[in-house]
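Attaching a single structure in structure tokens format; questions to follow.
Missing here: one protein chain of the complex. Every other protein chain is in place.
== chain A ==
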Amino acid sequence: MTRLTGGLIDRTRPLHFTFNGTGYKGFEGDTLASALLANGVRLMGRSFKYHRPRGVLAAGSEEPNALVSLRDGARAEPNTRATVAELYDGLSARSQNHVGPLHRDLLALNDLLSPFFAAGFYYKTFMWPKAFWEKLYEPAIRKAAGLGELSMLPDPDAYDRGFLQCDLLVIGGGAAGLVAALTAGRAGAQVVLADEDFRLGGRLLMESDLLDGAPASDWVESVRAELASLSNVRIMTRTTVFGVFDHGIYGAVERVADHLPVPGDKVRQTLWRITAKRAVLAAGATERHIPFADNDRPGILLAGALRAYANRWATLPVAKAGDAVAIFTNGDDGHRTARDLLAKGAKLLGVIDSRAGARALGDYRVFSGAQVTGSKGRLGLTQIEITEGGKVSWHEVGALGVAGGWNPNLHLASHHRGRPEWDASLLAFVPGQGGPQGLIPAGAAAGKGGTAQALADGARAAQAALAELALTAPQIALPEALDAPAAQEAFWHVPGKKRAWVDFQNDVTVKDIKLAHQENMRPVEHLKRWTTLGMATDQGKTSNVSALAVMAELTGNSIPETGTTIFRPPYTPVSLGVLGGGDSGPHFRPHRLTPTHGWAEAQGAEFVEVGPWMRAQYFPQKGETHWRQSVDREVLAVRAGVGLCDVTTLGKVDVQGADAREFLNRLYANMMGTLKVGMVRYGLMLREDGHAYDDGTCARLAEDHYVVTTTTANAGLVFQRMEFARQCLWPELDVQLISTTDAWAQIAVAGPKSRELLGRIVDDFDLSNEAFPFMACAPLTICGGLRARLFRISFSGELAYEIAVPARYGHALMERLMKQGADLGVTPYGTETLGVLRIEKGHAAGAELNGQTTAQMLGLGRMVSAKKDSIGAVMSRREGLAADRRRLVGLKSVTPQEQVAAGSHLFTEGAAQTMQTDQGWVTSSCWSPHLKSYIALAYLEDGDSRQGEIVIAANPLEGRELRAEVVSAHFVDPEGGRLRD
């Protein structure tokens, strides 16, 4: 154990956990990383490319190395950072990216082959032979590279979405954020305070600073208690604000239950969408390291992280208690760590300071003008090499802290084209011009990282935000604090021949940057892609600026001239599960159910998705073992007797107004203005580019009242287009629209006995052919007073009606019709039978109206009225469309039992089968129980004059072709007598 005294852990609450199967003990308040370090475990994983042994580098969400798989089974989650994994009792974690045990990774061989894996090696190495890439190289590389593995099991947990509105969002609960939240909270503003940690305080928890003469955690607790007492303040810990979106919308993930063994009745995570009038970015700063030879061993950490582990978690990253610790720094901050470690009783080798003449802040040795130039220790640091004034010496140490300066966490400020600016005195980029409107950086995130500075800056930022919102901000009495000395020199990396890591997660070294420079990949965008620097899951939080500095040194330019680095959302990785927000499985796209769905289910119907709807596909009866048996029976029953089909899903739009007639006349390509009250007409809509768009019926119920129908799939789009025409093209027309698809249940009653069946349910309504002919429509009542609408229209080619009743009566109507028609052999049918009936009749549907077809192709060319303007009319006459010679035809298989597959292409018999000789294609096909043959609909060149010809339907996908006879598309009752009698 390497526990020190103190810290913010609760020693009365021990927690047991396992890492790679070995049991350990930590305390409440620990992270997985701090608990492992306290148990002397420093080796936590293997690096991405070279499989080098790695331990923690950082103490926060910027961690590039200590990526582990948390939990087991379906809840196993790869690539979680041990530094932010909150310890709980029973936690189990495993290391990643090794073959064999972690301490004897077989792929460590890659490290010996490193000369071959230099920057850009993918681009250079695996070029030949070409076919090897897909079959050999890529699978091999994918297997060797990469980090954790997915469980491949469905995620058992629930996720949610939440929405918040506030005046001020404070991002980060450290010194600046707490003061900002308190200032705004006391002003009465609606405040949301979000922090990624499980405890408020930010860096204050990691430091030994006193506030008002007491430990900072006391002040943090007093502010937390006050904020918690304010009803206008919402504190959200374990919540990462990961991105800024337009108009003050912030995305945040709250890890609701990641600190629990299982979520229980909680959701695991919530995706918050926070709309904030103003925001304070108080996200703190991230320390950078100084690359030197072999600087990636477990035990080598950021000095600030070393300080954090000692102060907050009371541990040191040494192999065993009593091992010495050293600090390598280019500024005063390293000495601050040294002083804190001494105070914690650590054994200090000393501070290696790159500055000549550097002096100690306490009782420890200083190597001034010195550098760390090497390290030893196969699985963890044992020795460092110090070069001081040309003298090289090796020293035994258990841990090394590296302090290279601090980079403000300006990530969110660089969204929305915000350009960070170089601050030469801070040697860091700070938030610059542009960036999200209303986002005010404060504290260390704005380059004001001293404790007193940050407290004051938090107050300033909140006051600025409140002033813009016309709220009066009170002055907050800030606690007494000191700014630690922060002088530093620009010292970016230790020169040398050995590999010195810049980006730990992607294994990018100073040498790789030199190679990129040599190969002229100098702009920062090229550097990044050539070396993969900063492209790992940590987005280069600890590496980007150092890499820029190395490139600047190589080119002789300044750092800002070399480039800058900006960040995209998300700030830290966000799981896809929470982005889905619970909309997975059946919730991903909810189904719409027809009014007769429950009835059809009770009949044992099979269902099929049609657009957003679930429709009955067919109704299997006892003894039917194949869907074709059911469908053949249903088809024959309709043609011989009467069948029922729920057609509610067809879009219905109610059109009313003095100009409704004119409006519809402009909308439909065919003449609609002459439609009489009480009649229905087929209507074809074109797109403005002249192609066929959608078809349906238009019924005129009264002088100024129409009901139009659309196809099921296009219902929403056609309605949208109608609204576009009404509002954007012709607002002067007096016409009103409403979608009534859901208001009316509609049932098709089709077959020679349909009139007889309907006669049993209508109230005093004359259904005779004279009184209610083909294409008639009328409002009426049925079943003793229920209001209904009746349309004599037919998709099947039989005598047929569609009857509509208010949706809530749909189920009852279906039951009534089934009961009343029992002696007529009434048969419910589904979409499959609907399809067979319409193909037999030669009616177009979605497969024929696929967006590439014209009215002429459908055989409806003459319908497009030349006497009036309508949407698409002008463009339908253009040469290219008008000249299209393909026409809708029927095909009958020469061998009746062989199916003409939809999608087959048509060729003249004996002709070569090429693009140039292509004669058309098959759109729909089915078995016709009526004709006892496979039949199909197809578009065929000059199809209207080729009846009787045999063509070849080629299906090269299946390597099949067959001969088919060109026939009329109207396989059944071409004269239409059945419809009209």
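Here, a contact is a pair of C-beta atoms (placed from the backbone, for glycine too) under 8 Å apart; a residue touches a chain by one contact, two chains touch by 3 or more; residues count from 1.
Basically, contacts and distances are computed from a predicted model.
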Complex member absent from the view - protein name from UniProt, among "Regulatory protein YycH domain-containing protein", "4Fe-4S dicluster domain-containing protein", "Ferrous iron transport protein B" or "Sarcosine oxidase subunit delta": "Sarcosine oxidase subunit delta"
Sole residue of A:Pro731, A:Gly784 or A:Gly910 that reaches the chain not shown, by the stated touch rule: A:Pro731
Full-complex contact with the absent chain, from A:Ser151, A:Ser222 or A:Thr275: A:Thr275
Chain not shown: contacting residue from A:His247, A:Lys391 or A:Arg589: A:His247
Chain A residues that touch the omitted chain in the full complex: 245-249, 275, 416-417, 437, 688-689, 716, 720, 723-724, 727-729, 731-732, 869, 873-875, 877-878
